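Below is one structure; the comments refer to it alone.
Yeah, one chain of the complex is gone here, protein chain that is, but the others are all in their spots.
The first chain written gets the first letter, and so on, giving A, B and C; residue counts start at 1 in each chain.
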Amino acid sequence: MTLVYFAWVRQKIGIAQETFPAPPNVKTVQDLIDHLQRRGGGYADVFADPARLRAAVNQEHAPFDTALSPDDEVAFFPPVTGG
Amino acid sequence: MTLVYFAWVRQKIGIAQETFPAPPNVKTVQDLIDHLQRRGGGYADVFADPARLRAAVNQEHAPFDTALSPDDEVAFFPPVTGG
Amino acid sequence: MIAHIRIQQEDFDLNDEIEALTGETSGIGAVANFVGVVRGDDGLTALTVEHYPGMTERQIGSCVEEARGRWPLLGITIIHRIGTLQPGARIVLVAVAAAHRGAAFSACEFLMDYLKTRAPFWKREDCGDEVRWVEPRVSDADAAKRWA
Partner (left out) sequence: MIAHIRIQQEDFDLNDEIEALTGETSGIGAVANFVGVVRGDDGLTALTVEHYPGMTERQIGSCVEEARGRWPLLGITIIHRIGTLQPGARIVLVAVAAAHRGAAFSACEFLMDYLKTRAPFWKREDCGDEVRWVEPRVSDADAAKRWA
């Protein structure tokens, strides 16, 4: 699984992208959020309040109950502010 | 009174502008239409069907019951098609 | 708020017009524009636009005043070309600047609807040897009624 971060999510975590070998209990975006939050540091800060976050799976907007597969690209970012 | 004509109204009458010393019985735009229609020729043709015409008095759109004064500029034209 | 109204034969430069609008005020975040183009369908070979000098500026000016009263606008530019135009030529520009896009879009549509039904312009179409004056579209009258 590839994880990508944008805007203040990227700034707090400190990296833009990482490879993540998902353990078997990470079945949805919400599972992934719970898992990453337990890493502490910037991750704990970012994922402590998931209501401030949005996710995309394979470049499509994805609610947190979206199921994940090992080859997915999962992105976390704040609500978009373009235009 | 000054009379001005535009688009096919001007083409049928054959002139763009004329000075018109209004007789006392021409009190409204409708009176003027009736008067001009009796001139015959291109005037009769143009003013035979007033529903196809619009008028302006002193450069403001004017319904046919608008009262006229001797110094007015009165325009006749088809519905506008700009933009 | 500055309003630029011009009736001219020449084409216009969109970059210059938008820069002139946005350069005047620091609070502008949105510019909605409408560019009208001479349609080349139905065998049209040329379009000639005639207007009523004086009344045109007066009617467009009153449309602008009405728009200013309805929305918080920061700038308006209206350019209408006259004379003979070829298919594909630009015929009209309405550009409206505001802080946010809602007001800019609404005022731009409003101004186009009012321009179409109030400003004294008339279009004559040349289709080969045939010449005809354009008839008003009922949909334009309906569009203008939305704002009443």
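In this text, a contact is a pair of C-beta atoms (placed from the backbone, for glycine too) under 8 Å apart; a residue touches a chain by one contact, two chains touch by 3 or more.
Computed from a prediction, not measured in an experiment: that's the story for all the values here.
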Chains in view touching the one left out: A, C
Residue in contact with the excluded chain [from C:28, C:60, C:76 or C:119]: C:28
Among A:15, A:48, A:67 or A:80, the residue in touch with the chain that has been omitted: A:80
Footprint left on subunit C by the chain that the document does not show: 13-15, 18, 22-23, 26-41, 87-88, 90, 97, 99-102, 104-105, 108-109, 112, 139, 143
Contact footprint on subunit A, counting only the chain that is left out: 4, 6-8, 56, 59-61, 75, 77-83
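Keep this in mind: only the chains that are shown with their structure count from here on.
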Whole-Å separation of chain centres (CA-atom averages), subunit A against subunit B: 73
Approximate Å spacing (C-alpha centroids) for the pair subunit A, subunit C: 48
Whole-Å gap separating subunit B and subunit C, where each centre is the average of the chain's CA atoms: 27
Junction residues of subunit A, two or more chains touched: none
Of all residues in subunit C, the ones touching two or more other chains: none
